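Sharing a structure below in structure tokens format, with a few things to ask.
Missing here: one protein chain of the complex. Every other protein chain is in place.
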Amino acid sequence: MIEKSWLIPLLPFLGFLINGLGRSRISKKTAAVIGSASVLCSFILSVLVFFELQGSAETGVTVKLFEWIRAGSLQIPFSFYVDPLTCVWLLVITGIGFLIHVYSAGYMHADQGFGKFFSYLNLFVFFMLILVMGAGYAIMFIGWEGVGLCSYLLIGFWYKNDAYNDAAKKAFIMNRIGDLGFLLGIFLLIATFGSTDFTEIFPQAAGFQSGDGRLLAITLCLFIGAVGKSAQLPLYTWLPDAMAGPTPVSALIHAATMVTAGVYMVARSNILYALSPVAMTVVAITGLATAIFAALIALTQNDIKKVLAYSTVSQLGYMFLALGVGAFTGAVFHVMTHAFFKALLFLGAGSVIHALHDQQDMRRMGGLKKAMPVTFLTMLLATLAISGIPPFSGFFSKDEILAHAFSRDPLLWVLGFAGALLTAFYMFRMLFLTFWGDFRGTAKEKQGIHESPASMTVPLILLAVLSVVGGFLGIPEVFARQAHLLGGFLAPVFAASQEVLPAMHVPHSTEWILMGISVLGVLVSIGMAWSLYVKKKRVPAEDTVQRSGLVAWSYHKFYVDELYQALIVRPLDALSGFFYRVMDKRFIDGIVNGVGSTILAFSSTLRLLQTGRIGSYLFYMVAGIILIFLLNYLIF
Amino acid sequence: MTAIFYILAGIMLAAACYVAVSRDIARAVFCFFGVLFAMAGLYIFALADFVAVTQILVYAGGVVVLMIFALMLTDKQLLENIRRGESSGPRLFRARALPSILLALAVFAVLLQVITAVDWGNMAWRHEAVAAGNRITGHENMVENVGVNLMTRYLLPFEVISVFLLAALIGAAYLARGRTNN
Partner (left out) sequence: MTSLIIVSVLAVAVLYLGLFKYKTALLPVSVTGLLAAAAMAAMDWDLEKMYFSEMMLFDNYAVAFSILLILTTLLIFGLSRNYFEKISNNVAEYYALMLFALAGGVVMVSFHNLAMLFIGIEILSISLYVLAGIRRKDPASNEASLKYFLMGAFATGFLLFGTALIYGATGSFNLAAIASSGAFESALFRAGVLLMMVGLSFKVSVAPFHTWTPDVYEGSPGLIAMFMATVVKTAGFAAFLRLFLMAFAEASAFWAITVAILCILTLFAGNITAVFQDRFKRLLAWSSVSHAGYLLLAILAVGFSASSAVLVYTIAYSLASVAAFGIMILVSRARGNDHLDSFNGLARTNPFLAFTLTLAVCSLAGIPLTAGFFGKFYVFKVALAQGYTWLVVLAVINAMIGIYYYFKVIIAMYMKENANAVAIQLNPGFRLVLSIVVFLIFLFGIFPGLIANIL
């Protein structure tokens, strides 16, 4: 089956072609069936691949499709590489992808661009699969760019809204900055190893000295790429804005899959990072800083999707913290559990928004517990999971990360724990504001409240089950020996770097204590949220109210957007404006256009008489020649 | 001999300067004629008598005559306007022209630098040519030399130039064709 794994990305691509080309002819129902079925088939194939890989002795299989680039000594074949790490992502992408496709059929049923939506969604799944299946960084880059494009298209899906288009552009440009790093990293890899293939690079890299400068440059460049794609500090601002897209898109792309591509890349390159301690530290600090920073912002947001978006940024920060402290398995584990509960949270939020006819402001919600029991219960489970209450999935993955962080440096644990407290608080704040208390919207909205159709609730229930039991794949040593199934499965992938890195050594008694403290702290945090938002029925102030102190900073997202505007966007605008005025307007359109630019015909006749302009062109030319000659005299 | 060279060069430079600063197109064309003629004289100094004759035939005889025709066919009023529009301010140096003058001087400096930097007497290919007796003494029939070379070594460029001329001819015919028929 593994040899045929190229079918996995091919099927969604076919779905994209059919839905994309025939979107005016295919009915909504057919489009939904084609879109979902193609991903379902991929999921089944992924499951088969998983079992075959688990049964075989091999750690990874390369499936070569064709020769792609050959330039001198550099050869880049177009091939796929399937190993346990790929397998985990395959299952997450196709599994959750399928559920979200089904959900979208219900959520988008009234939308005009239904067919287009499904074709984009399929295209996204295709590129995401290419990203995780590629046998080298070059193939990964195709997927990387492809998912970026799809994300751009889907954020701007409701293109009639200008703000949404701006959000799409922002996401695109922020990602370009990251891609620049990634691309440079690939070039450096080619220069260092003469290849972009994992199977060529990693064995070679294992022979390098720890702290090698070339590896450091490569890993930092790659990390810039990861920072862009996975929305870490300082390039995270696009992700909250990306919530402009339809909610299923937020769930699939901006929570469960695409944004974890950065984690995938670093986990894939684990040996390179393991040999660059400086890069590891950078990763860990960036991750931790993002986790806390985003959590602080989430405390005061009032848009239900914005809360979830900042929560995603924060959780991604935890994953990078895990990578940075060498807990690669923990990072992958958290990606998986996070995919379950965050997709569920987004879909649940979508269900609420759907019921309230596109109302996203939590100040206009409340008391939905009765009217939407399925949504409420599933979201409650997901919130418990993300807060880290045992035995829900988030508890296990977060605990694993924090334990590793503690073994690296207790301070990392303290900060991570603080982040976890914030997480529990803002998540329950969201839950309480939405489902408890009295309904605060208009009467008309109140009448329309209804539980979502089955196509939406069934995925919710399935995801809720996964969120509850998903954690048992990675039971830590303190509970039972050899019970970390995921760790065992992934062990071959990280074997080389585990040899390089210092082993985790936290006594079981300490680990028990840490666990106890974190659970207790989280419970207290939840209690505080309860007393504020349920007992005292506090509702966040309207936007117009002036906030002060830390609350204002958090509410205004620490003014980062404004900062970027002032530091980067405006100077750039000024620079290009300058070029525009000087290079184009003055030199090229001349003085004449300034006078008569309003009347095109008039100006073009005048331009004809304006022979001085050719003169000035020639002037610049000759000046250029003189400068070239002068330069050469100076050098030679 | 040297005196004649400097006289010709002087005539050429003076005439060229006049062409550059003159506001009267008719006079400029006449001075241009002088430049071309003096240059033909300089070609003779370079032992290129065939080029000198061609220069007089093609440029002095052809190009300048063409220019004069163009001048005569042009609207008088337009020429007058140009002259009047330009006649304000001092003649040779205008503040507006200062950058251009500086630039021209810079070009001159660059050329001068190249000329002074070159070791003219010591070029490898010249030594080889002298050693092989492949040099012009002034007694050869240059027309024959050029003719033979055009028909042997430079046959292909000679032929391909016909394509060039044809393209130019068609282009000119197209652009000059009367406007009434389309």
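Worth a mention:
Going in written order, the chains are labelled A and B, and every chain counts its residues from 1.
We adopt the following convention: contacts are C-beta pairs under 8 Å (C-beta built on N, C-alpha and C of every residue); 3 or more make two chains touch, one makes a residue touch a chain.
These figures come from a predicted structure and were not determined experimentally.
Checked against the full complex, the candidates A:Leu91, A:Ile173, A:Ala206 or A:Met528 give a single residue touching the omitted chain, namely A:Ile173. Residue in contact with the omitted chain (choice from B:Gln77, B:Thr137 or B:Thr152): B:Thr152. For chain A, the residues touching the absent chain in the complete assembly are 66-72, 74, 78, 141-142, 145-146, 149, 153, 156, 159-160, 165, 168-169, 172-173, 176-177, 179-180, 183-184, 187, 190-191, 575-577, 579-580, 583-584, 587-588, 604-605, 607-608, 614, 617-618, 620-621, 623-625, 628-629, 631-632, 635-636.
Across the interface with the omitted chain, chain B contributes residues 113-114, 117-119, 123-126, 128-129, 152-157, 160-161, 163-164, 166-168, 170-172, 174-175, 177, 179, 181-182.
Basically, only the chains that are shown with their structure count from here on.
Our note on geometry: chain A versus chain B, Cα centroid distance of 68 Å, whole angstroms.
The residues of chain A lying in touch with chain B in their complex are 615, 619, 622-623, 625-626, 629-630, 633.
Every residue of chain B that touches chain A in the complex is listed here, in rising order: 99-100, 103, 106-107, 110, 113.
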